[in-house]
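Beneath this line is the structure, given in structure tokens, with notes to follow.
With one protein chain removed, the remaining protein chains of the complex are shown where they sit.
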Amino acid sequence: MTINNPESGKQGAAFEMDERGPVVFGPVHEPFERPAEKMVEGPLYMETEEVIPELAPLASAEEQKDEARKALSMNLDRRDFLKLFSATAVASSAACVRRPAEKAIPYVNQPVDFVPSVANNYATTCGECAAGCGLVVKTKEGRPVKVEGNPEHPISQGGTCTLGQAALQGLYHPERRKSPLLKRGNRSDLISWDDTYEMLAKDFAGKKVGILTNGSTGHRHQFYREWLKAIGSSDSRLYTYESNALYAAIAQAHSLAFGFEALPRVDLRQAKTIVGIGSDFLDVGVSPVFFAKNFSEARNLKSGSMVRLVQFETAMTITGGRADERHVIAPNAELVTLLLLMKALTERADVKGSANTKAIAKKILAANDAVTLGGYEAVGVDKAVFEALATEMIKNQSVVFAGGSHSFDDQATALQMAAIVVNELIGAYGSALMLDRGWMISPVKPGDLKRFAQEASGLDALLIIDSNPAFTLPASFGFSEAVAKIPVVVSMQTQPVETDDLAKYVLPVNHSLESWGDEQPAAGFWSARQPAVLATTDSRQAEDVLLWIAAHMKRSMPYSDYRAYIRERWKAVAALVDAKGEFDNFFNAVLRRGFVGKLTTRGNDSMRDVTGSVKAAKLPSAGTLRLLAPLDVRLNDGRGANKPVLQEVGDAMTTITWDSWVAMNPQTAKKMGLRRNDMLKVESATGTVQAALYPLPGVHPDAVIIHRGNGHAKHVSKISGENGVNPLALFAKATDSATGMPVTSGATVKVASTGKIFQLAAMQKHNDLANRRDIVKKLSVSEAAQKMMKRQNLDEVPDLYPAMYNTVDYRWGLSVDLTKCTGCGACQVACAQENNIPQVGREQINLGREMHWVRLDRYFEGDTNNPQVSIQPMMCQQCSHAPCEAVCPVFATVHDPEGINSMTYNRCIGTRYCANACPYKVRRFNWWTHRWNMIGDRLQDRNLRALNPDVTVRTRGVMEKCNFCFQRIRDAKHVAKVQDRKVMDGEVRTACEQVCPSDAIVFGNLKDPNSRVAQLRADGRSYLALGGDPEMKEYGLKTLPNVSYVSHVSHREGFSDSLHSEHGAHGTDAQQDSHGKSEEHKGH
Amino acid sequence: MIDASKYSNTVKWEKTISDVNDEILVNLRNPHPSFYVAFAIAATALLVAIGFVAAHTILGLGVWNFAPPLFWAVDITNFVFWVGIGHAGTLISAILFLFRAKWRNTVNRSAEAMTIFAVMCAAVFPLIHMGRMWVGAYWALPLPNTNNIWVNFRSPLVWDVFAISTYFTVSLLFWYIGLVPDLATIRDRSTGFKRLVYGVMSFGWRGTAKQWYHYEAGYGFLAALATPLVLSVHSVVSWDFAMSLQPGWHTTIFPPYFVAGAILSGCAMVYSLLIPVRKMFRLEKFILPEHLEACIKLTLLTSTIVFYAYAVEFFVAWYSGNTYEWALFEKRAVGPYSFYFWTMVFCNCIFPLAWWSKRVRNSIPISFVICILVNVGMWFERYNIIVSGLVEDFLPGSWGHFEPGLWEIVITTGSFGLFFVFFLLFCKFFPIISLSEIKLIMPKPLSRGHAGSVKGH
Amino acid sequence: MIRKLVTLFVLLVAVGLTAGSNEARAWWMWTPGDTVDDVGYKPTQPIPFSHSLHAGKREIPCEYCHSAARRAASAGIPPMNTCMGCHKVVATDKEPIKWLTEKYNKNEPVEWVKVHDLPEYARFSHKPHVKAGVECQSCHGNVQNMAVVEQVAPLQMGWCIGCHKEKGASIDCITCHY
Partner (left out) sequence: MTTPMSTKTSGIMGVFSYLDKFCEAIENVRDRSDFHGHESFSPTSYHEIEHAYQFEPSPVRKFTLVGALTGLVTGFSLALGLDYAWPIVVGGKPAGLFSLPAYVVIGFEMTILFGALATIAGILIMGRLPNPKLRILDPRTTDDKFAIYVPGATVDGPQAKLLRELGADEINATQAP
């Protein structure tokens, strides 16, 4: 992290900010905000209007604004400057011995807040999904180079998900349209923005104009409604749509149950038991980072216990992988399962909840009597399980999460309703679920899609803004047909999408990092969005386009631009948080910090009788294969598919990149005579798709899982076009009646082999631990609680050589908590962005040549039908006795006195001996020249501008690997040196630590015994990978890594024992399929 | 004072030293047509491989088929294989010289030539496998530079650089110093330009008693120096593996095991080269069955050592109780790479057992086939060590799979092309059998009766 | 005959060397190790800006214009508004200043030629060096006496290392290469 102007005061940024004026932040209540445990020097979040006080202290606010305007207008120079600065001029004549002359081109007028080669950070809000996580965008020379989570932001708490982390690749995507497009018949012409406004103004005049847009919790939808009204249409013609149907279902259920359309905010810190019924709250859920942070905190071993996650699911999700108890249920049996749980609860006398709730529960159970009687067998879970669970849930503070994208069927809203009832019965509302204070705003209005389907035929014109329903809705939904009848369709997108094909006008709009805006993730909590860079192509902010159209229609709205609108609306926010003083100061301070809020409260509602919504639950039909089409964690509904970095982060469970795959239970596959990589034909009444098989342990025998996200049309993107398949083609027209959202789970399919083989680009070739004991160590909770009490010194190893690190101030170390890591892959994306790691594409991945500096090793153990999952992030272990260093003939990799195993790229000659010698196999070799400046024929080629200028770009024939983000250590040390102090704990955060939504990674100085990482390393639960069993005086390879792992702790029965028994020796079927036979040593 | 050689009593020579020059140097005039065919094949293989190497230098190493967790595969297999082949020459010249094994005099010249060309083939692989050979060639040597940074003398690869270049230099000197008198012989038999060339190459050797005397002394010292060198080179190469922590690599038995294997492959290669060369240049009367049998005996000896090494390696893997080590060995024997393992075992250990029978030993066709098989087996031994040692090591999450692809095959073939091009050129332009040394073991030209007639009288 | 051969050989070598010398030099230039230093490199700049006048005669401190040196990795080339700060009134009659003013008014930057140029893989930061009290002159030479700036230090790794060893600064590879 870079402090922009360290000389301005030794107090650090946080104080300086407060000195700036009478800015009052609304009190952010417990338990919402994480208390600042320690002062951590953070970045100074710059916003575009700011001026460094010491340089221009006297300028008035008005002048400041002008100055900033000028700075912005200079951005053109800035970009040219960059172009010329970074590009080397053509080599001079051959006679000249010198390197080609480079030009140094300064600004004409340098913005006052600009120091060359020092990063400016801008606080903003992520726009990749509707969750509204806070971001800090690091810009160098005016160019965003890294997106980080805003550590103070209460929603994301510093984390970002895979998708959010990859926002930069969206910003710099070379396929973004350069200009508006007008389509006439088969022709499409580039038109100017002025013509666009003119033509659209004519087209819209006096017509019934509608807007279909993606979810947002901020002022955007309100603006659209105002605009619709202003141009003479009706504000009811705003249709909001998110392909993540969970928003609509939960909001609808709460609307029905409490008459209040919202999503409860979760607080898991006190929870002891979490029950997931087909839930994917750690995968996609409704706010993945917020949930992951919450869950991770609940996973802390506090006074010897931690939250227990019980998951009932059909697919093998990341959430299920974290479960302490996992039950595989039949496809679409979620509602029945929940009813069985409800039954078990109501049968207990000590059940919580009001009498009203109990009565409703009884009624619901009575209405579904037929189902609950025979349910156990159909679901596949014993009655005893529910009874035990009910006891536990009542005894402990517990919560139920139900539903997810893989279980969204026509009973989805009913499922949520039942979940509300169950949560009432266990008293989750008010403790783990907050509906009365700071509830989460639904980004969509439930039922909008249903309304759209009904009203589309009546529209004269439709604006589709930042939404791609042509791809994300099943073809059977009839979206394309409905839209085709609308005379004027305008598609306003940041990137080319399938929906553009339906439109007459295709307008490129700003990426969220180029936009103004805001989100309100929780009621009363506002998160601001400001541009970190001027539009990188000739795009406009969608809202500004609308304002221009209105102006051309002579129906101007009273705002010069959307920023002005936001400012106007934020006056209300200022009032909400009781901000005193100048509004300008307030607004500037908010932009600087990124958010403000004072949680809104409301009274409790008693539950309405919702029996009618939860009747006629259906028993799943056994024996037929059912298709589930979950959202992909990385690609979401397909919006991430054109980003190579996301395609290349493997799916957590299968480690497959770049493809769609068919996940099936290994035994079902075996029975059908199918093997891994067999190209399958998956056929339903409405269509056929072909994808290769991956037998995935833990999937229900009747389930066929194909993730959404891939299968884009060829012309949409060179990267995602014709990559994989879209499973939605297999779904017949069916919707969840309460929300109108299409069903994406449970289509009956037939699966047959095509006889062809398609090599799925799975990064991991072997899937279990092969009975090895010092790789992933596992502990039961009680053991862990015991070990936690013990301090240990992992570096105490008999050694012939002199001790290291005696004379230095720092010894950098990293700790990875295997209990917390979910395997989401955000660290891989962050690492790729920070360290300029190239993407290599399917063929190379198939060979095993992925370049991730951090590998996510996923190990299955135990029952093939319901395996234990361990995920181990494996980055360079920075061994103190590194086997790789001694073997390098040219000192290209040597040991830094501060513990970093450094890699000098320009010294490397490519013998690759180091990589062979590395027992962790974490070194990566550049087999090819990676091209950075264009999307070439190869998918992995990336935009030159997205490169981090602080990190050397590696050439062909060079080894590379994790170096603990040394550029960050370097920067922090320079700052500390200038301030005559040591680097503080938490001042340097590696990209992976920073991004981790689960806080599984901790980096710091091992020489400081009080640093977080030193504490963790000394914790009895920690161990060194391949470090043997130090308690038994057996030290393994004695590589003495500076990376330590905190053992995987789980409530699972016999969890730690599996280490020392034969339990783990049996290879899973997925592995058997790929290797022919189980070839593991069966122990001694 | 003049003893009849012990050998000349047991070996039945049909030729005298007067026949030596005329009949051995026949290659300089008129080789068998098969020579040209062989040369054409070898040259084609070499040229194709040069094209492939050029392409991979331009495109990048990605064209090869190996990938993490294997960072070495067929490239280093070939390197170790050729270094191993290169052992026989200097072993035969130096160690057997010191042991006064006379049969060596018939084969040492071609064996030394083989050594030099094999080491050249070997040295090519570390260079091309880096992809950017110019950088490697420049930096892997301890040269003064503006960076003020030198090579890492603790790296086995730097040891390799030293060992291989020393071995190559010493072998070359040894071979060439042995050639000098023979080059003088050729000079004396030729005229004009050819005479000039051979004259320059022979340094003006005259064959005076003084020269022979210093020559013999120096040759002896060279042999004494080369003896530990022979044993060290493959030890150093084995440390490339043994100095890492990889299961299957990190073992103390590697140096003797590698040396024995190298001698095995070298002797087998000598035999399999001698048979066609003997035919092609009609040298049956000089390279006698007794000499061939001696070569086979040495091969058999080293084969049993190798057999023992394989067994000990397995035993130690089991006895150590190291999960990683034993899992690897188990996998070698029954895992996906067991084909290579069993090929190696059968070719290197089982088939040579047939040589315990004197009939088999003396049957040239059978022995030739077994020698070829031993060479195949030795190639697979290195392949087995490298590939199976890397493919599935410590962390199952990093495991991979490897099968050689087009580039591997073409470049391997090309290395054989390179070898045979040089070897055949050697056979064409140099005496295949050391003229002066074979004269030493032939019946001495004595006036007292039993030594046969002297030419011209 | 020998003489002819030798002559031919020598001729061939000479021709080859002559033709290849530039290429060979160029090749060395790209070799790792930076064998050719740039000492004495003295490119012609767009306008004859004289450090000896500004920094020497007028005694303007280095950091007045290169103000980022103590705060950042890059010392920074002063933006044109820094020049114009004085040259709005100073020496406005001089040709180069007229040219500069014209460019400034047209909002066009001056394209200076970089004199001190490190390879991209060597990461040098001015900040800690300034903090450690290293004089600008110790690497850049007596710029205050130079009418046209030229490179005086080789700026090669060995040179850096020499000073780092002498001053007891870090000589770890990763200090500059990451």
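All chains are identified by letter, namely A, B and C, in their written order; residue positions are counted from 1 within each chain.
We take it that a residue touches a chain if its C-beta (ideal position, glycine included) is under 8 Å from a C-beta of that chain, and two chains touch if they have at least 3 such contacts.
Just so it is clear, the structure is predicted and the values come from calculations on it, not from any experiment.
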| item | value |
| --- | --- |
| Candidate in contact with the missing chain, chosen from A:T139, A:N588 or A:S880 | A:S880 |
| Residue in contact with the excluded chain [from B:W134, B:W212 or B:F346] | B:W212 |
| Absent-chain contact - pick from B:V236, B:A309, B:C371 or B:L424 | B:V236 |
| Chain B, residues in touch with the chain not shown (by the definition above) | 1-2, 16-18, 20-21, 142, 148-154, 158-159, 162-163, 165-166, 169-170, 173-174, 177, 180-181, 184-185, 187-189, 199, 203-219, 221-222, 225-226, 228-229, 232, 236, 239, 435-437, 439-440, 444-448, 451, 454-455, 457 |
| Residues in chain A touching the chain absent from view | 799, 801-802, 804, 879-888, 891, 893-895, 897, 1040 |
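Note that in this section only the chains that are shown with their structure count from here on.
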| item | value |
| --- | --- |
| Chain pair showing more contacts of the two, A-B and B-C | A-B |
| Between chain C and chain A, distance of the C-alpha-averaged centres to the nearest whole Å | 45 |
| Distance between chain centroids, defined by C-alpha means - chain A, chain B (Å) | 58 |
| Distance from the mean Cα position of chain C to that of chain B, given in whole angstrom | 54 |
| Per-residue overlap in chain C, given as positions that touch at least 2 other chains | 32 |
| Per-residue overlap in chain A, given as positions that touch at least 2 other chains | 891, 907 |
| Contact footprint of chain C on chain B as seen in their complex | 134-135, 138-139, 145-149, 196 |
| List of chain C residues in touch with chain B within their complex | 2, 31-35, 37, 154, 156-159, 161-162 |
| Footprint of chain B on chain A - complex, ascending | 764-773, 775, 844, 847-849, 855, 857-859, 872, 874, 883, 886-891, 907, 909-913, 915-917, 919-921, 923-929, 956-957, 1025-1026, 1037, 1039, 1075-1076, 1079-1081, 1084 |
